[in-house]
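Input: a single structure, listed below in structure tokens.
A single protein chain has been removed from this complex, and every other one stays in its place.
By letter and in written order, the chains are A and B; residue numbering begins at 1 in each of them.
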Amino acid sequence: MMSPSVARRTIATPVLLGLLLIAFALVAVAVGSKPFNQTVIDIFLKVIFVVGLWVFVGNSGVISFGHIAFACLGGYVAAWTTIKPMMKGMSMPGLPDWLMQTEIPYWGSAMVAAGWAALWALIFGSVLMRLSGIAASIATFAMLAMVNSIYSNWESVTAATSSVVGIPIIRSIWPYLVAALISVFVAWAYGISRHGLALRAARDEPTAAAASGIDIPRARLIAFVISGAIMGMGGALYSHSIGIVTPDTFYLGLTFITLSMLVVGGMGSLSGAVLGVLILSTLIQTLRWLEAGVQLGEITLALPGGVQEIALGAVMILILMFRPAGIMGNKDLSLPQRAALETRGPTGPRT
Amino acid sequence: MGSLLQVLFDALSLGSLYALGALGIALIFGVMRLVNFAHGDVIAACVFALLWPSVDAVAIIFAGNLPWYLLVPFVLAIGAALSVACEALVFRRFRHANPATMMIASFALGFVIRYFLLMLFSSRPKSISLLPALSQPVEILGARIPLLQLITIAVTMAVLFGLTAFLRRTRFGLEMRAAAENFTMARMLGVRANRVIMGAFALSGALAAAIALILGSQTGTANIMMGASVMLMAFIATVIGGMGSLAGAVLAGFLLGAVATVMQVILPPDARAFRDAFVYGAVILVLIFRPQGLLSARGTRERV
Partner (left out) sequence: MKRLMTALAATTCLTAPALADDERIVVGFATAETGFMQAYDKPAQDAAMIRIAEINAAGGLLGKQIEVVNADTKTDRAEGAKAGLTVIDAGADMVVVSCDYDFGSPAALAAESAGLPSFFLCAESIKAGIQGVGPNSFSASVLAAVQGATMAEWAHNKKGARTFYRLLDTWTEYNKGICDGFDWMLPQLADAKLVGEDTFLNEDASIAAQITRIKALPEEPDAIMLCTMMPGAVSAIKQIRAAGINSMILNGSGVDGSYWLSAVPDLSNFFVPVQGSIYGDDPNPDVTAFNARYKEATGGDPSTQYVYPGYVMIDVWAKAVERAGTTETAAVVAELEKMNAEPTLFGPRTFTSEIHHQNRARYLIVETKAGKPGVVDEWTISEAIPVAELMK
């Protein structure tokens, strides 16, 4: 599937990104405050979502507005499989009997969620992957809207717009870190696999790629399914991080924030995806901290409410003005002495 | 007969809203390949321009009490000015960026506008009585149609004819059409790019203002999120109409309005809540069979 030499040449990227994530986790442990811990959990979840998004968007060049639908599917799998059977009977009486009786641990639900989301990615993808460009984007959005409309109204199986509660809350940071690391390594492995390379070739030179025998819809479908699985896993963990799930959590808000993180970080590279999350999240957190007020000697300085969002939007515009391809451009993090090799590698220059 | 006629008017008036929105998005897409996600927030801003900033529950009317012949131009001017400001301050610097970057930039800009409104007016929806005379029903062939529906349809038709004449008959319109077909070529042939793009933004902003007026008088509310749902539908209409094709955008806008209305009428009560799922399903079907849109503009290259 992948040549060992490519793997050796590019392994620095996921390792460096992984170390960065571990550093975040260690900071959270060192600080030891519960809210901060929750903040870092939230960042790891965003890393999972954005990396999942990158697997498809970054490699295929097709902007997807629909990936959060897979997170929604995954989020509800967590509700279906981990809530106590008695509570499930009350909120979601329409579930089939065997599912009603199922009660598995959170990591099991995350895996099932990945599989369930991948299945639907396969079904939707086999129809949608024939489209490209803006038509594909809007079709993925229609997919999100369909999933949202169904999950918002299917009373007996999803409890409609009502929050489903009773999902075991996992407040430990480690499972989220592990999941984020898994997504980074899966995304990297996919990126350097035969399919990932083919898809990127098709992104940059569609005509030439098709002429070289690359089946573009199929290459896209593979990326779609893998990214769907990552989103599904992230969705399930998101449910476990706050203990409730509703369809509108997984709709336009999350879609736009994850896409923004991807584009601001630089959708051309995996490092861009991860750094986009880390940089924007840090920025958001700093602004929130300023908004809550900072004690400077006798006086408390605080930004007026709402400035945080305005500043965030302005900073995003500024970043894109000066770095239209995102903070990382098309480059990946790598060790300095390998940089030269890197540019000739498969993740090398792109337009 | 009466109720059939009513359904027709319902579909036409909803379609008009979507068509006006789609036109606003298609105009800008045509000249600079930008999918403008800030459009919905421009709509909201136009409605809020009628109020004084205040976070109280009761809205303080500012321009909302002007007589209609002053009110309408005022709102249109606000929309056009805001839209041109967006172009001058932000989008101008993204001329050469790729569409994804522009899209996210427009989204970020919309975010800024929305939260700015939120800061000035708070999140509570404000009530305004905009053009109250339009809230009366009129009798046509046994159907009682709200006057506003008729006006909406009439205004949309007028805008469409006016815009067509403008694009066909004036030099500026010609330049704009040329730019929409092939921007680089048009530029080489002496079309002044900045002027054309400015013009497109001004028109698009005025269209947003027209939607704001209709929505404002229909719902009686100024709400931060009010442009969002129209914008989404308009965006979809632009795509299934064929990106860059103005006629296609309008056609698709009316089609979406008709599908949504007809679904509401024919679906059984239990399935009615799933109306949007059916509408979006139809959108996917159209895209599968006509990926280039219903009427695809010549010269529209895939760039996303």
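The definition used in the following text is that a residue touches a chain if its C-beta (ideal position, glycine included) is under 8 Å from a C-beta of that chain, and two chains touch if they have at least 3 such contacts.
What you see is a predicted model; the values in this text were computed from it and never measured.
Colleague: Using the touch definition up top, pick the residue from A:7, A:169 or A:335 that touches the left-out chain.
Modeller: Reading the full complex, the residue touching the unseen chain is A:169.
Colleague: Using the touch definition up top, pick the residue from B:36, B:101 or B:149 that touches the left-out chain.
Modeller: Spelled out, the listed residue whose C-beta touches the missing chain is B:149.
Colleague: Specify the residue from the set A:10, A:82, A:109 or A:153 that touches the hidden chain.
Modeller: Once the missing chain is taken into account, the touching residue is A:153.
Colleague: Write the list of chain B residues that the hidden chain touches.
Modeller: Spelled out for chain B, the touching residues are 3, 6-7, 9-10, 13-14, 17, 56-59, 118, 122-129, 132, 135-137, 144, 146-149, 215, 218-221, 223, 225-226, 228-230, 260-261, 264-265, 269, 272-273, 276.
Colleague: At which residues does chain A meet the chain that is not included here?
Modeller: 33-35, 37-39, 42, 90, 152-153, 160-163, 165, 169, 238, 241-244, 246, 248-249, 288, 291-293, 295, 300, 302, 305-306, 308
Operating definition for what follows: only the chains that are shown with their structure count from here on.
Colleague: Measuring centre to centre with CA averages, how many angstrom lie between chain A and chain B?
Modeller: From the centre of chain A to the centre of chain B is 31 Å.
Colleague: Mind pulling up the chain B residues that touch chain A in the complex?
Modeller: 35, 90, 93-94, 96-101, 103-105, 107-109, 111-112, 114-116, 118-119, 228, 235-236, 239-240, 243, 273-277, 280-281, 283-284, 287-288, 291-293, 302-304
Colleague: Enumerate the contact residues on chain A facing chain B in the complex.
Modeller: 61-63, 127-128, 130-135, 137-139, 141-143, 145-146, 149-150, 153, 252, 256, 259-260, 263-264, 267, 304-307, 309-310, 312-314, 316-317, 320-321, 324-326
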